[in-house]
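Note that this complex is displayed minus one protein chain, with the remaining chains in position.
Each chain gets a letter, A and B, in the order it is written, and its residues are counted from 1.
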Amino acid sequence: MNEFVQEIQARFEVLWSNPQRPDLMQIGVRQVNALPLLTWLKSNTGYFILNHFSAVDWIEDGEFQLTYLLTDYAARRSLMVCVRIDRAAPTAESVHHLWPEAVTYEQEMFEMFGISFPGSPRQGVDLLLEGWEDIPPMRRDFDTAAFAEEAFGFRPGRTHTNPRDRVAIAFGQKGFLHDH
Amino acid sequence: MGVEEKGKVPLLPSGVPVGSKPHATDSTLFAQGRPKPLSLDESVAFIKNWFRAQSLNVMAYGTGCGSIELGPLGTSRFDMERFGITGGPTPRQSSVLIISGYLSVKTLKRVIRSYEQMPNPRWVVALGSCTINGGMYWDSYSTIKILDQYLPVDVYVNGCMPRPEALIAGFKDLMDMIKRGEANGYIEYQNNLDWYRANQRKVIKDWNLPEYSW
Partner (left out) sequence: MSLKNALAPFGIWARALARPYTIPVEDIMRAPADRYRGWHTNDAEACIGCGSCSDICQNAAIDMVVNRDATKGDTGLRPMVDYGRCCWCALCVDVCPSGSLGLSSEYTWVDKDPEVFRYVPGVDKKPWDDDTKGWHGGEWDLINHDRVPMSMLPGETRGQTWAEVVLGYSEEEAQREAARCLECGICTAACPAHMHIPEYIGAIRDGNYEQAVNLIYETNPMPEMCGKVCTRRCEDVCAHAKQGEPVAIRWLKRFATERFDDLREVIKADVAPIGVGKRVAVIGGGPSGITVAYYLAIRGFEVNLYEALPTLGGATFFGIPKYRFPMPSLEKQVDMLRGAGVKLHVNSPVDAALFEELRSTHDAVFIGAGLMRGKAMRVEGEDAPGVVNALTFLLEHHLRNNTDSDKVSKEPVVLPGMKVAVVGGGNTAIDAARVSLRLGASEVVISYRRRKEDMPADWEEIEDAEHENIQIDVQAIPLRIEQTPDGRLDLIWGPAEMVADKPGARPKPVLVEGVENHLVVDRIIGAIGQGPNLRWLSPEAQGTIADKWGWIKVNEDGMTGMPGVFAGGDLVNETADAISAIADGLRVVQGIPRWLGLQ
């Protein structure tokens, strides 16, 4: 698939490429090049099926990564197009005009990550989380266990003792380098 | 935990508090007189309950992974119809609601609406760990953890998921409870509706369920 990456490179800037399997190539492109590249792939190559479309939260980098998984069923090959977008103002161009099925993916990403796709038809319509008020739950700064305990509560009556603490207290473990 | 104390203990039609068991005191250890025949009301209730127990219509609504265990119950090995258990196509034609595992908040709303459309008497069977304390979805942002805060549960069948054999055992328990007049979750729901409503509204943010006039 390296030749195909060369072919893309001739038209659009490919930031990095990573062959994950003989039939699966991963490439990274700039956000400005994403829509032209996807349009070109759909119109001029065999990769005209959007198999999957999702996002990853790279909170350390302050970015979201959008991953478009395109498949060439004739050649039995897939191409992952990865696009990093700003996490502070997550907006990306909608691809629903290329692939109608992207509408559901975009609706889901708006709900789960808060990434908006201006122009996408069902943007903002509840998919799974009806009446959600917190930050989008698939963002990594969302503490799901704490939310679950606060929103739903757990059945009371459970107590846990840390074995290490119990031994330390029962046998009077001390430290002599520090005052306690 | 954010759960208020339940309201006053609901009463059975006979005036006995739900769940109260007679204590073995001196007066109950020894016969106090000649055995009395059942009153007419009690006899009618007994016969009604016996018939109810023999004909359970399970609503065709699978809420979680456990609904896959319901299928085999209709096959020739388990053949639930011989116990008088059969499927109910709509809520209004059903008497048993099976919560088969985890319940997302979105589904909870539909479940409540279905449950409230079911005619009395109606019973709820909860399957799996998830209905008791969240199960493996204990830290999920979208599933409820303690089912009996939102719906009255008559029988829990534990397992992850319980096998069809365990489900049959659960149904038999439920039938026995109905015959004894102990499966009274629906009465509890009516008597404590405000408590249940408050809990339901706490998790269902876009509340738009109809209020039935009961």
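Just so it is clear, a contact is a pair of C-beta atoms (placed from the backbone, for glycine too) under 8 Å apart; a residue touches a chain by one contact, two chains touch by 3 or more.
Small disclaimer: the values here were computed from a predicted structure and weren't measured.
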- Item | Full-complex contact with the absent chain, from B:Lys48, B:Arg92 or B:Arg163 | B:Arg163
- Query: Touching the missing chain, which residues of chain A?
  - Reply: 155, 157-168, 170-179
- Residues of chain B in contact with the chain not shown: 76-79, 82, 126, 129-136, 138-139, 146, 148, 153-160, 162-163, 165-166, 168-170, 173, 177, 182-183
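The criterion applied here is as follows: only the chains that are shown with their structure count from here on.
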- Whole-Å separation of chain centres (CA-atom averages), chain A against chain B: 40
- Task: Going by the contact rule at the top, pick out the chain B residues touching chain A in the complex.
- Result: 1-3, 104-106, 109, 132-134, 138-146, 149, 202-206
- Item | Footprint of chain B on chain A - complex, ascending | 126, 128-134, 137, 142, 144-145, 147-148, 150-156
